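Sharing a structure with you now.
Heads up, one of the protein chains got dropped from this complex, but the rest are sitting where they should.
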Amino acid sequence: MASRPRAHPWMANSAPGVLEGMLAEIGAASVAEVFEQIPADHYRKAPLVLPPQLASELELRRELVARLRRNEDCERNLSFLGAGVWQHHVPAVVDEIVGRTEFLTNVWGSYQSDHGRNQAWWEFQSQLGALLNLDVVQLPVYSWGCAAGHAIRMAARITGRRKVLVPALSDPERLSVIRTYCEPPEMAGHIAVVTVAADPTSGRLDLADLRAKLGPDVAAVYFETPAYLGTIELGAAEIARAARAAGAETIVGVDPVSLGVLAAPGDWGADIVTGPVQPLGVHMNCGGGVGGFIASRDEERYVRQYNGFLVSIAPTAEPGQWGFGLASSHQTSYGAREHGRDWTGNSTYLWAIAGAVYMSLLGPEGFRELGNLIVARARYAQRLLAAVPGVRIVWPDTTFKEFVVNFDGTGRSVAEINDALRARGIFGGKDLSAELPALGQSALWCVTEVHSAADIRRAAQTLKEILQ
Amino acid sequence: MTAPREFHAARWNEPLVMQLGRPGARGQLFPAPEPEVAEAVGEGLIPAAVARKDRPQLPEITEFEAQRHYLHLSQMTLGMMGISLFGTCTMKYNSKTAEYAAQRPELAEVHPYQHPDTLQGVLSILHEFDQILRALSGMDQFVFQAGGGADAAYTMAAVARAYWADRGQLGQRTEMVTSIQAHPCNPATAAAAGFRVINLPLEEKGYPSLQALQAAVGPNTALVMINNPDDMGIYNPEIREWTKAAHAAGALIFYDHANFNGVMGKLSARELGFDACMFMLHKTFGAPKAGGGPAVGAYGCTAELAPYLPAPVVLERAGHYLLDHDRPKSCGKIREFWGNVPQVVKAWAWARAMGAEGIRLASDISVVANNYMDRKLAEIPGLQRSHDNIAVRRMEMTRWSLGPLKEETGVGTVDFANRMADYGIDPWWMSHEPWIVPEPFTPEAGELWSKEDIDAWIAVVARIAREARECPEKVRTAPHNQPVAQVKGEVFDDPARWAMTWRAFLRKHGAEAARGAA
Partner (left out) sequence: MRIGLVVNPVAGLGGAVGLRGTDGPGTVAEALRRGAVPQAGARARRAFGVLAAARPGAAVAAAPGALGADWLAGLALEVTPLDLPAATGTARDTRAAVAAMGPGALVVFAGGDGTARDVAAALPPGAAMLGIPSGVKMHSGVFAVSPEAAGRLLADILADPDRVAWTDEAEVADIDEAALRAGTIAPRLFGHARAPLARSRMQAAKGSPRRDDGAALAAAAREVADAMAPGVLYVIGPGTSAGAVTRALGEAPTLLGVDAVRDRRRIARDATAAALERLAGDGPVRLVLGVTGQQGFLLGRGNQQISAPLIARAGREGLIVLASEEKLRRLAQPCLWVDTGDPALDAALTGFVRVHTGPGRAMLMRIGAA
């Protein structure tokens, strides 16, 4: 008798005799017979060649760790990279909770069997609503750019208009996603994306240019504060007023970790608010930690336009008891296929749980302290870097955690400088020279609570050394 | 038959987190800026006009209280800890070794804008996994940017836009053709991408006729999107003729490989004539679902479509891996960065642990186990297989109907789902919209669950069917052993009563209700 392969640890019915037993019960002579629906000529002809099986956990772990060790990371190195993914402190309790197998392997049950998860989701919405001062928060979509894209499409449906104004100084990564969501000009549903100039002295939105472009065809104005290049938008309330006067929606992007110190967008006239969820307790994960939220006032004209899951609290059959479920869900693509609002599917809901734990750990004082610490250290970094000969901060003292550093005076390119820094265990800021040539040899640096004063001094000192 | 297990879920009567704690309590402290920092930058860094003046209404609790609260919530989530034969989602074991590896700083604390020289480990995994998916599908290039299966369908729509725009035909090729039983994400993403949607109905063989497809496609067709087998467990044996019909009309045709588990290692999308396909890594490839993401829809296509893929694409040059951003014909970004990388790593680990032999065996087990389940379910009176006139053996899942039982007893599939959890069984998947059969449910055994698990699951279904006849109110008022009683859904479509946040809840239901919400 030929030796049979060993049972696989992940397949119970690979144990000897089980498959045969089931075949006998269904009256099939062979496995092939069970596949009777597939015509013979549909079977693949190319042999399936895959890397050798690593069926033992021992071998699998060894291979995994060996591969990953070929990466350099931001713990062993000192990183100043941001621009859509930022290094923040992740409390250990967050890691414990998002690693719970009940949450990790959960898919979808009943409102009762998923009660704990649904409560965590609702607490994410509630706590983020408290930071934003808004009553409706949706569970996160794939990313901030996707959130902005959906928000713009919501505004287009609400207003019946097909143009959106966005800052010229937008993150090209995010803007590319927004353009994808706005559809190419050939499509009937195309939303024109028109850029608004920046004030060259501050990086803020040029209000004159904004007013010139606002008109009866504009569905929405989209802008961020802090903006892509770190700028705190001082004219936010004025932008919202101008948009409203033109009948357009004001869509805003905010960094939730700034909201302990920056005014809540719900308080200054934003209609639809978006932002990243990664800063709320999610590791950078090589970009795989991103997610984006969408929030608004609790008005039906907004609520009926959301694309995804809106968790609502609801009574249960037991008097006085509360449970959770999905509000207005028939408008999603699950409920209405192509008649629904855009589409939804698997998203980044585990990060809603991370965010819920994170926000509950920080509380109001934690967010205030965090915001103050970040802005203080980022400004300190600006001062120290600006003191390096040839280095200039482009818009000093106007930013939150990110800021533009210009190296034109050094005679060196950002790429050269970052290479030299990397050789000394430092990841310099994102190179902007190709995407924003007007800024010369500039980089976007990011400083957060993880950067101590000593780290910042080390960076400035190293920069000084390599530029000598 | 196995007797259903006695079970009671944790019921902590857990307060809302907003109701916990006490003023001034702290769960995380941040240091004050160092003296040299404070001295250098001074006070008032945020201009008064944009500074926050109110205190956000967040809980004030200790670190332990946060941990305990959310542990309680995790314990009140069944989350596949029972038996979950949740059809269309292919429930798998999610490797803890892969999970822990992904939590290491070599992946968790990695920034996607790091220099590629510092990313060689993760890039080597992405590249090798691309090769594995190419081998399984016959396609020429995969990307992982899409954040789920639906997002991969959207990627297909975006790639099709770029492909037709590049040929100057996007103004003419405005239509996407699909089947009424295709996953909702196919028509929905195509519509959101700007295409008109043409649905084909199921005809007598259980799938749309080839004639219908031929009548639907033409010079206006940009794209056909189709799954096979479908969620009924029916395999369309004319699928080769479908890809030919699409190509005869000049259109692209996309294989939604959501239901890959029963055919993996056996079919090649490319050999069947498809231009592109999609795999769900959080499903077929063993990455966790996490209650709805982070997920990955791996999108692969032929070399003809590859120039239109979203950038970047991982390339290998003499043993060195790099990210190719220079793709002038790209459709643009679907999502920021390159995808949910940890999930790709976990999927790669799954494929490596299974190997070609494990993958083939898993598809054998999936289909045999489903047919075993079909046989056993057929013994329960009141249950009916979808398309009952079609006698052939189904693929890795079968859609069933409780229609006859509902007629007889008034107890339907929602009631069953609620009741199942009382026995420690994860509620079943019913059906995506539209409900083509009445009172649907869709079990899928896959390769994870043992024959004993399947027997136990069926025993619970049989028990509830008996309850439906003997004590229907018990089923209709279920669950009885869960963290909470049956949630009353009337508020979910009532703007005056729905409440998506604590703020809204206080406003609409008042402080008294809030006290009761504990």
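Going by the order they are written in, the chains are A and B; count residues from 1 in each one.
Just so it is clear, contacts are C-beta pairs under 8 Å (C-beta built on N, C-alpha and C of every residue); 3 or more make two chains touch, one makes a residue touch a chain.
Quantities reported herein were computed from a predicted structural model and do not represent experimental measurements.
Visitor: Among the options B:Glu39, B:Glu203 or B:Glu452, which residue touches the chain absent from this view?
Guide: The single option touching the absent chain is B:Glu203.
Visitor: Using the touch definition up top, pick the residue from B:Ala9, B:Ala216 or B:Ala269 that touches the left-out chain.
Guide: Within the whole complex, the residue contacting the unshown chain is B:Ala216.
Visitor: Using the definition of touch stated at the top, determine which of B:Leu119, B:Met232, B:Met395 or B:Ala417 touches the missing chain.
Guide: Answering carefully, the residue with contact to the hidden chain is B:Ala417.
Visitor: Hey, which of A:His339, A:Arg383 or A:Arg457 is the one touching the hidden chain?
Guide: Candidates A:His339, A:Arg383 or A:Arg457; residue touching the omitted chain: A:His339.
Visitor: Kindly note down the residues of chain A that lie in touch with the hidden chain.
Guide: 108, 111, 188, 325-326, 329-330, 332, 334-336, 338-340
Visitor: So that we can see where the missing chain sits, which residues of chain B does it touch?
Guide: 177, 180, 187, 191, 195-203, 209, 211-212, 215-216, 406-407, 410, 412-414, 417, 430, 432-436, 439, 487, 489-490, 492-494
Methods note: only the chains that are shown with their structure count from here on.
Visitor: If you average the CA atoms of chain A and of chain B, how many Å lie between those two points?
Guide: Measuring from centre to centre gives 19 Å for this pair.
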